[in-house]
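The complex appears here without one of its protein chains, the remainder shown in place.
On to chain A.
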Amino acid sequence: MLTEGSEKVQEKTICYHCGDDCEETPIQFEDRSFCCHGCKTVYEILNENDLCNYYDLEKNPGSSLRDKPDSDEYAFLDNNEIRNKLVDFASDTVCKVTFQIPKIHCSSCIWLLENLTRLNEHINASQVNFVKKEANITFDPGKISLRQVAELLALIGYAPNISLESYDKRDAKNSNRSLLIKIGIAGFCFGNIMLFSFPEYLGFEESYDLDFQRFFSYLNIVLALPVFFYSGSDYLVSAYKGLRRKFINIDVPIALGMVVLLARSIYEVFSEVGTGYFDSLAGLVFFLLIGKWFQSKTYENMSFERDYKAYFPLAITKIIGGKRKNVPINELKEDDEIMVRNGEIIPADSILISERSNIDYSFVTGEANPVTKAGGEYIFAGGRQVGESIRLLVKKEVSQSYLTRLWNNEIFNKQEISMTKRLIDVISQYFTIVILAIAAISGIYWAIYDPSKMWLAVTAVLIVACPCALALAVPFTSGSVQRVFGKLHCYLRGSDIVEQMMHIDAIVFDKTGTLTEIRDGQVEYVGKPLSQEEKMLLKKIVSSSIHPFSTKITDYLSQTKESKRVFKRFEEIPGKGIEAVIENTRVKLGSSKFVTGDDPGLNFLASYVFISIDDDVKGYFQMKSKYKEGLKQLIDKLKEKYTLMLLSGDNASEKNTLLKFFPANTTMLFEQKPADKLEFIKRLQKDGKKVMMLGDGLNDAGALKQSDVGIAVTEDTTSFTPACDAILEGSKLNRLFDLLSFIGISRKIVIAGFIISFLYNVIGLSFAVSGNLTPVLAAILMPLSSISVVAFATLTVNHLAKRRKLI
């Protein structure tokens, strides 16, 4: 019989809920296997509520629940103040909230989350925004609390992500909506004006047609005004701002063209010499706005503006007179006592009250290994507690902590003004001057030979030379490149980043998390073979310790059973190792100095845990951080074109390994603090380098922001990334060279687009200077040039991307 159960025939048993490998001990329930109790629970809940449709829509749609959330994780939502800030709307009977749910990934997710009301009748409605990975939930706060809603979501595997960021700013950006409305109005007017201009193109012959002509012309004026003043307002404002700063940007010639078009057309209508160029005006604005819309494609589910607020939790457990209370971390004051649980982030600089703690600073400093701190020591904010709960005494407010102070650096407050002038602005400066010169010369020429044609020719030059096609070449090329990159899992903040990437000549790498994969540190045993008995002893010792090396060795010894013998002594000495006596056997584990008494100089690889049993040194476990695949080939290609550098917050233990990847003269700096990294980039830029920085952690945040192009490398695009210009998926790092060389090609495409639009301009200008530009000619020529540039840019980018096997 073929049911879902038949999957068991395969060698691996796959979890019916999440599709993970169930490993040795799948949990059986109703003929289905699950990898953990969490997954089984979700299935049970869904089954009870007749929601198993969830499993029909996609195969194994769930998310693994092996890391079960803490039961108190959402306790802070009971705090009224936090609750009020989080909800979108609240009354006594109706409450609306928008949760960020990173786990949303397939249509089953949408289906389940939109059927929440069947799981709990007090949830009235829920709607998912798949792209933003958000769920909008309406519930009855009298019957079910916000915390319960969050816990229900967590229970079915969709834990909402609530960070300090969601607390502080809750404004939805609606700029996209206003652009859409502008396009709608421009399109509407453009279409109608064309319709009303059509009779004119065919020619009015009879005398009574004159009434129509006038009627259509006045209608056109009415329709052109909203296009000019509303839809085109951005260009006028931008040109005005540019001129006030004595800088001719691309919007100056566009605005000039628009003003001349409108003025000349209105003049023609009122003086009854013609019907004007209203269709050209509306078409121009319409096409420009379309270009803007094409360029404005952003990845909504990704945030490129995150600061520490997205990384820090919203609330922390404060201890007041022995009682626990959840408070927003903004309210922490000096000398408050707080409790930090396993996996939680230390929110503020503080002093450790508990005896000992292991803190994972990998994300903040780039240090690969957790740091052990003893009671009374000063602890910097940002680390993640590993192991049991600890108590801390807050010494500095959150915003004044060492880590968060980095964001007070001027670089984070400065409005982003791109260092490199946009190519189009450089061209538009010359363009504007040349056009004005041509207009002036033809004006003078006609003033001498036929003064009646002077203004006709001057305005015609300004109208036809309007750099619509010119202005469209860059947005459409960059927009297409951005889309190609998106398919390769490299997400750019905006298409202007494409242009900034063209100028890069130096690349700075961070080590931890960028070049290395954090999760898969290989463990290897080197030394005398260990007997089964010895292995069991070791397993017993390492599983009693929460040091990450111990955890890794525990995983390595997963096939071995734990010894049943009892400890006589167990001592973990921070920074050194473990000394344990089990019955009569004395075992030492730890650094070579601690175990063997001397340093064997094994410095070419990363980390070692030496073992001695009854003072007999057996050997060591070797843990090397694994470098990303294809790194060597990537570096070999990159070093030809770019200056490569490396900055690491970690110690120099890997320097020799890194030298196998990088050329010998590479600058490598270790033990770099966040501020050091920022300064380093600044110095490079002072030397005239255009720097691209690749990093992943909070410690790179300053450097990423300072660099010309900052790329955040991440394993999972839904997880936290610091403020940056682009987000690159870690597995695609090896394609970096292909991406950069494609940028070079796109530059050529932009230039080719410029040439095409110049050719159109030459044709148009030859009509204009001779005083022969008719409205119908303008109405044909201007859209035609725009369309051909747009088509050329998008088609060539896609074609070349396919030929280079990028997509």
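Definition applied: contacts are C-beta pairs under 8 Å (C-beta built on N, C-alpha and C of every residue); 3 or more make two chains touch, one makes a residue touch a chain; residues count from 1.
One rule holds for everything that comes next: contacts and distances are computed from a predicted model.
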Chain not displayed: protein name in its UniProt record ("Phosphonate transport system permease protein", "Cbb3-type cytochrome oxidase assembly protein CcoS", "Ketosynthase chain-length factor" or "Dihydroxyacetone kinase subunit DhaL"): "Cbb3-type cytochrome oxidase assembly protein CcoS"
Absent-chain contact - pick from A:18, A:46 or A:128: A:128
Listed residues A:84, A:176 or A:633, member touching the removed chain: A:176
Residue among A:31, A:272, A:388 or A:533 that touches the chain left out of view: A:31
Contacting the left-out chain in the complete assembly, out of A:27, A:110 or A:617: A:110
For chain A, residues in touch with the removed chain: 1, 3, 30-31, 49-50, 52-53, 57, 107, 110-111, 114, 118, 127-132, 176-177, 180-181, 184-185, 188, 192, 196, 208, 212, 215, 219
